[in-house]
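The other protein chains are all here in position, but one chain of the complex has been omitted.
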Amino acid sequence: MERTVNVGLIGAGRIGRLHAETLAHRVRGVSLLAVADVVFEAAEKLAADFDVPSALKDHRNILDDPKIEAVAICSSTDTHASFIEQAAQAGKHIFCEKPIDYDLKRIDRTLKAVEKAGVKLQIGFNRRFDPSFKKARTMVADGKIGTPHIVRITSRDPKTPPLGFVERSGGMFADMTIHDFDMARYLVGSDVEEIYAIGTVLVDPAIGKLGDIDTAVVVLRYENGAIGVIDNSRQAVYGYDQRIEVFGSKGGIVVSNPTPDLAVLSDADGVYSAKPLYYFPERYAESFIAEVREFIECVQEDRVPPVTGIDARIPVAMAIAALKSSRENRPVKLSEIG
Amino acid sequence: MERTVNVGLIGAGRIGRLHAETLAHRVRGVSLLAVADVVFEAAEKLAADFDVPSALKDHRNILDDPKIEAVAICSSTDTHASFIEQAAQAGKHIFCEKPIDYDLKRIDRTLKAVEKAGVKLQIGFNRRFDPSFKKARTMVADGKIGTPHIVRITSRDPKTPPLGFVERSGGMFADMTIHDFDMARYLVGSDVEEIYAIGTVLVDPAIGKLGDIDTAVVVLRYENGAIGVIDNSRQAVYGYDQRIEVFGSKGGIVVSNPTPDLAVLSDADGVYSAKPLYYFPERYAESFIAEVREFIECVQEDRVPPVTGIDARIPVAMAIAALKSSRENRPVKLSEIG
Amino acid sequence: MERTVNVGLIGAGRIGRLHAETLAHRVRGVSLLAVADVVFEAAEKLAADFDVPSALKDHRNILDDPKIEAVAICSSTDTHASFIEQAAQAGKHIFCEKPIDYDLKRIDRTLKAVEKAGVKLQIGFNRRFDPSFKKARTMVADGKIGTPHIVRITSRDPKTPPLGFVERSGGMFADMTIHDFDMARYLVGSDVEEIYAIGTVLVDPAIGKLGDIDTAVVVLRYENGAIGVIDNSRQAVYGYDQRIEVFGSKGGIVVSNPTPDLAVLSDADGVYSAKPLYYFPERYAESFIAEVREFIECVQEDRVPPVTGIDARIPVAMAIAALKSSRENRPVKLSEIG
Partner (left out) sequence: MERTVNVGLIGAGRIGRLHAETLAHRVRGVSLLAVADVVFEAAEKLAADFDVPSALKDHRNILDDPKIEAVAICSSTDTHASFIEQAAQAGKHIFCEKPIDYDLKRIDRTLKAVEKAGVKLQIGFNRRFDPSFKKARTMVADGKIGTPHIVRITSRDPKTPPLGFVERSGGMFADMTIHDFDMARYLVGSDVEEIYAIGTVLVDPAIGKLGDIDTAVVVLRYENGAIGVIDNSRQAVYGYDQRIEVFGSKGGIVVSNPTPDLAVLSDADGVYSAKPLYYFPERYAESFIAEVREFIECVQEDRVPPVTGIDARIPVAMAIAALKSSRENRPVKLSEIG
């Protein structure tokens, strides 16, 4: 039987609550001992809702607690790098939401701190744990489609984010496409060496006024010769659109969108079926649980987590390259980014 | 905000644990205070796993507890009627797994006791709460397909049950088809007046030696003129097959099987997709939660539960009629059954 | 290279024109030399449209023509038996639309005449030649699903026929379900020994006034132990609904409806796709061609046609049994029918 891992949670916002539920109810061998949030009321509410013994204002109290072996960092993005470093110094294993930071040098410093401390670090690229995408990756790795030639990723949100969020988001490539950059690497098991991106404003001019984009197509040239294409929109009115395809020398794999129900109505006017699941909490419900479960198992069994430091860094570099490409309207090599 | 309902659980077996998880983690406004099981170790383990304060051997301790407002009865079928009566007498609201009993007179006595006590009773026909079936029912009720003419229910298990279970199951019509009888009533919102059934042994002769069947087709003549067809098998090698169709004057609704993933592989030999979800715990995971949530809300809001006493009785009568029909090879009226 | 078969066509109505186009343009090794119709103008128009050298009023001129080796009989049903007998006597191979007759004794006399003459006879159960149904049958015959246990056939027309047609149709079981009776035999490769049928009027009371039905469910008990279910409606408002399923010990095969296009629209309200192909000329376009092609090949290669006399007789007996069952509300054995 697995031993129990004591965990502290930093950040009691939306994603913190989501992971709290997983840690409280969906993973065996875990004890969620404490939660910290600068908004103390949020920590208190989360603690009450999920029976967490200790609610704190200062995350350092978690780091100082010798009973706690691992932390889940769900605070705001600008704190990630520094909290990871502090946790590493405190000898805690770390699960952290993406991204570590938008600055590659800052990421590198952080990763060095993790390496020096010898703790485990897993980044929250949860989509790798989606059953359909995972099966696709497994089939690719098993050679079912031979050598990958073309990868297609469609990733569209159901609605534009609040403008306040857009301002602090780091831009669409860094905030949204970053998941697809990770997926592109994951599906093929190879890195990208050059990126050509078109980013534009077709949905909401207000987003453009903030200097951001809402629609993009990104072409990836993989090191192994394959070509990838990502298309993004901040607004698919029919719901969250998350599809992938990997095409290769011996076949292809396609993943379509799950729906909340499978009832199909036919009448004199046509045939009607359900829209895709609305957004990430529904669409990726299983993968949010599976990634945390995997992290806990890695701690229990002393394994290297499946999404580690370099997997956090590279998509940020890809986002920087995509932004540069779209601004200069030319293909940009990853080697230009550093 | 909803008030908290204190619940006691009777029966700590497989289905008891399933509802315990729901009561512990998936429903707001519930407090699972006690669990009782004649196998005390089972009660203890369930209590430990789901943080239930009190583990008991005797369910009467639950019924005597004035703090407990409602009970969930998940003990063996032969105890259902008597436990319901005792709980009613104790003034507890009751959620009970199907069936109340295989004997109609026994059911009637039990329902009278419930009525006399004025408590709420909900029976665990969970499939009504499946999102797809519920949507189908809602569309029928909303007139989307006009007047229902033909109903088709396919219900096939992935594998034959253990022979020991078959012996005590009450027969396939009473154990398995009973869900489809409920579904047939639910989808159309009308009762059946006559049944013609063919039951046969095509899967495993050992089931036949026990006097039971493993394959069946049942035709239903509804009071409102519609015709229903149920087909059952104890073994669909590709997984749990649970589909329905309602066809009417203005259209039709079809519900197909959910799958664990949506990855589709195409290669030189063909196109491959996932089999249906394996069995009821996966297929009806959502509906098992939704039915308990609904029961708790009915207690909180003092509403009549959506699956009540008569809904427990009629499918049993239908199962008796189907058995009689298949043995006498003639259509049998429900009015013959009593 | 195949030798040319000279063919005469009897009957220049809708189905006659359909086969004329096939014979004129879609089959190699055929020469359509003459067409006869009691309505001479129809014969003339067909001859003009498909470059048939000779248009006639009297079908006997075709039978007397020594150059003509085979005839396609597409005249009205009441002439089928007598025309088959005359054609057989004249030594012509015969393709005839279903049914030969509604009277079993009349059919038997006709089949004896065919046998005596030693000519080939193929009956127009075209659905066997549909690519999807044929593939299903081939997979069943190849053992892909093991032993068949349950067969389901859904067969619904898009709209009720004209009342004038209903009067002369022989009744829904004989006119419409007859195709499904043939399909039921074809898919399993076994005969049926008992039938239970419910026939009712749910679509149009005027059909009921003519003594016919518009909605039916028919249960078939196969000689080999399998159970079949057919459901019929004279009116599926969403189009021609023609689906089958064969379920067995090692798997199942499902055939769904083809559609005129594969465009799927998703918008804020839902997901919309095309209705099924409207009716038999579109749905069975390929199978109408394939059956004639097969008949011509059988003549060229001196093979026994795939749908022969006994295949014409048995579905008529099944229709009689179904009608008897629905009227007496009891299962009827085929052996009762004679």
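Just a few scattered comments:
Should a chain be cited, it is by its letter among A, B and C, assigned in written order, with residues numbered from 1 in that chain.
The rule we apply is simple: a contact is a pair of C-beta atoms (placed from the backbone, for glycine too) under 8 Å apart; a residue touches a chain by one contact, two chains touch by 3 or more.
Just so you know, these numbers come straight off a predicted model, no measurement behind them.
Contact with the omitted chain, checked across A:Ser76, A:Thr138 or A:Ser249, is made by A:Ser249. Considering C:Ala70, C:Ala136 or C:Val192, the position touching the chain not shown turns out to be C:Ala136 (whole complex). Residue C:Lys144 is the one among C:Lys57, C:Lys144, C:Lys159 or C:Lys324 that touches the chain missing from this view.
Where subunit C meets the omitted chain, the residues involved are 21, 24-25, 51, 131-133, 135-136, 139, 144-145, 250-258, 260-268, 274. The chain not displayed touches subunit A at residues 147, 149-150, 152, 154, 156, 196, 198, 200, 202-203, 215-217, 219, 221, 225-227, 229, 231, 233, 235-238, 241, 247, 249-252, 329-331. Residue positions on subunit B in contact with the hidden chain: 236-239, 266-268, 270-276, in rising order.
Definition applied: only the chains that are shown with their structure count from here on.
Copies subunit A and subunit C of the same chain sequence form an interface built mainly from equivalent positions, shared numbers / all numbers used being over half.
Subunit B and subunit C carry the same sequence, and matching their CA atoms takes a turn of 180 degrees, rounded to a multiple of 5. Each chain gets one centre point, the mean of its Cα atoms, and the points for subunit A and subunit B are 39 Å apart.
A separation of 57 Å divides the Cα centre of subunit A from that of subunit C. Residue positions of subunit A touching 2 or more other chains, listed in rising order: 266-268, 274.
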